[in-house]
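Questions regarding the structure given below will be posed in turn.
Removed from the display is one protein chain of the complex; every other protein chain stays in position.
Per-chain numbering from 1; labels A, B and C assigned in written order.
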Amino acid sequence: METMQTSDIMRIVAVMGDVIIENEIPFCELDSAAGDGDFGMSVAKGFRVLKAEWNDLDTSNIGKFLRSCGMIITEHCGGASGPIWGSAFMSAAKYAAGKTELTVQEFAELMQSAVDGIQRRGGAKLGDKTLLDALIPTTESLKQSAVADSSFKKALKNGALAAVEGAEKTKGYVASKGRASYVGDRSISFPDAGAMALGIIFTEIAEKF
Amino acid sequence: METMQTSDIMRIVAVMGDVIIENEIPFCELDSAAGDGDFGMSVAKGFRVLKAEWNDLDTSNIGKFLRSCGMIITEHCGGASGPIWGSAFMSAAKYAAGKTELTVQEFAELMQSAVDGIQRRGGAKLGDKTLLDALIPTTESLKQSAVADSSFKKALKNGALAAVEGAEKTKGYVASKGRASYVGDRSISFPDAGAMALGIIFTEIAEKF
Amino acid sequence: MKKIMNKAEDLVIEMCEGMEKAYPQSLVFNHKYKIMRRKNLNKDKVSLISGGGSGHEPSHAGFVGTGMLDAAVCGDVFASPSTIQVYNAIHETRSSMGTLLIVKNYSGDCMNFDAAAEMAEDDDDAIQVERVYVNDDVAVKDSLYTVGRRGVAGTVFVHKIAGAAAEKGLDLLKVKAVAEKVIANVRSMGFALTSCTVPAKGTPTFTLAENEMEFGVGIHGEPGVVREEIADADQLAAKLLERILGDIPFAAGDEVAVMVNGFGASPLQELFVLSNSAAKILAEKDIAVYRTFVGNYMTAIDMVGASITLLKLDDELKSFLDAPANTAALNA
Partner (left out) sequence: MKKIMNKAEDLVIEMCEGMEKAYPQSLVFNHKYKIMRRKNLNKDKVSLISGGGSGHEPSHAGFVGTGMLDAAVCGDVFASPSTIQVYNAIHETRSSMGTLLIVKNYSGDCMNFDAAAEMAEDDDDAIQVERVYVNDDVAVKDSLYTVGRRGVAGTVFVHKIAGAAAEKGLDLLKVKAVAEKVIANVRSMGFALTSCTVPAKGTPTFTLAENEMEFGVGIHGEPGVVREEIADADQLAAKLLERILGDIPFAAGDEVAVMVNGFGASPLQELFVLSNSAAKILAEKDIAVYRTFVGNYMTAIDMVGASITLLKLDDELKSFLDAPANTAALNA
């Protein structure tokens, strides 16, 4: 059965970091419409530190690697993004504790752990106009790919499509979590910054894989 | 010999007040170039109170009348104008104590008292770019009119011409007193607001007399 | 953007260093975690920590000192400090009586302060940590389905009163109860005549026409209730107080503390005019003003505008409000 190794997970996180750093300003602009315009800055700050400390990370297994990423992200991502992205990584790390490879099924379960971590931390659910509106569809799509025995290549591609689609849908939602929620109805017609960002990140990961 | 009565002096002060109130904004503009732009407001404020209390003033003689004007001006004119105009009136009042009429000679001496009052208060001299650069020439001209035995009509007319001429000259001076002095050389080419105002006021008085 | 600064990315650090140097007797600044704390900590009282994004100066570091906070954790401009920063603040100020975190109700702040509290409680040498969430901004509807009202200038009353309770030696749960009593009785609302400019961005967050104001604005420049024509001071006070008094049951005869808070670029002369307008209205409504605070307490960097806060008082709150305090921004 096809599996990802620790090095594959490292590559995925590296691509994620590059996309975030490259898109710092566009991600801020996405957050300007209804939020406070700092989302790109907040996530890029943490991922820049991650990149700088890349060679010192514990890569002895997937769990350790994700945990050391999670520590840096929790410390250095600003605003809401620190705890959201940090708890995603920490929770995924717990799932992958001691593991050095993952099947598609396990990868889907790891993503579910990330979703659970974010929900424990922030209390948002599908439709609250947060990045979960992209991340949950991606996770569901990965689970279906596992059932259908898809390749990683295909699973990641479908997962990215689900994220993009989910992010698009947020345009129709009224925000009820995060800073955009203060704007109430005024948030309609603007997509959620975090969800849009995940669509872009996952698309790039799928292409590079 | 031709004399002014208390009522003539009252008429002169009334015209002075009307000119000041009418010219509040232009007088402010004159002060804007190198000063702080409040001269019109400052003098008008006091003369408006004077007008409002006109019927309650002590008019038993010229000294008493000028003194009650001086009190109001001292209290209600703002900034530097309060003490300058106030001390002019108070000092002139002292000269005219008990008098109910004035010859041209005495009128010139009364004006000299006003000049003295201003100089005692503010320490400025001819050429310091203040209203004295109009008022001193006017006073000198009045003295000459007295020697030449001129009529009041003619004396006032020549006095006004001297004020206008003196005010014009202030364009060439560097201010050394008042707020315009902070600007140093930058004050050159703008006339002094107070001097220009006296030119306008005395011209109107001469015409109405 | 015209600002007195060097590089935007150094602003928070340089500001905190400037503050530490201005108050060397009373403040210590931890550079790594951007924590401003009291120099002389009292290990035998409940520790009080607040903080949040920077840009609200003098909040929160200006309220560190005797009778108020033990530490303020400084995030970047308008961004919550991280969990790790807060966690380190909890450790740096640990006392034998536990720690209370005073959090302004924004999702980022809540998540980071919550996660930090959990981390500290999970440690081997666990620290007892309690939290309160200030949510005084009546511009935002409070509802089960949203994150609720924002925390704004009323937070300063929580610092003052909970700080006095802690200084008096009350235990953690009692200090928390006092803080929650303040939160239950404090309401604020503000307006902006111009936007603020976040230094890293360099341009205003929003734009208003010459005759417009944003009524109900947030302290990060978040939109409020409505964008409308500028009103005069009497009307502004009436509109703000109408919202505030409509939100919390005030009865004639009630006593309140009033805070007229500038957002950073409104001059004190205007804040006193607004406070005069507010005082007239409160007198008409027979609401007694016990104390008035006028000044810049919870700013939005350089926004032109202000807010009014009312805190309903009882004898306990009054005595804590009047208790001594010795901080950079508030002395009593």
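By our rule, a residue touches a chain if its C-beta (ideal position, glycine included) is under 8 Å from a C-beta of that chain, and two chains touch if they have at least 3 such contacts.
In this text the structure is predicted, and so the values were computed from the model without any measurement.
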Using the contact definition given at the top, list the shown chains touched by the missing chain.
B, C
Looking at C:Leu11, C:Ala89, C:Val152 or C:Ile287, which residue reaches the missing chain?
C:Leu11
Considering the whole complex, which of C:Asp232, C:Asp286 or C:Glu316 touches the chain not shown?
C:Asp232
Sole contact to the chain not displayed, among C:Ser50, C:Ser107 or C:Asn296:
C:Asn296
On chain C, residues whose C-beta touches the chain left out of the figure
2-6, 11, 14-19, 21-23, 54-55, 57-58, 62, 193-194, 210, 213, 230, 232-234, 236, 264-277, 279, 289, 292-294, 296, 299, 301-302, 304-306, 331
Which positions on chain B touch the chain that was left off?
36-38, 41-42, 71, 74-84, 86-87, 121-122, 176-179, 181-184, 186
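Going forward, only the chains that are shown with their structure count from here on.
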If each protein chain is taken as a node and each touching pair as an edge, is the resulting graph a line, ring, star, complete or other?
other
Where the centre of all protein Cα atoms falls, which chain's Cα centre is nearest to that point?
C
Farthest chain (mean CA position) relative to chain C
B
Whole-Å separation of chain centres (CA-atom averages), chain A against chain C
32
Once you find the CA centre of chain B and the CA centre of chain C, what distance in Å lies between them?
56
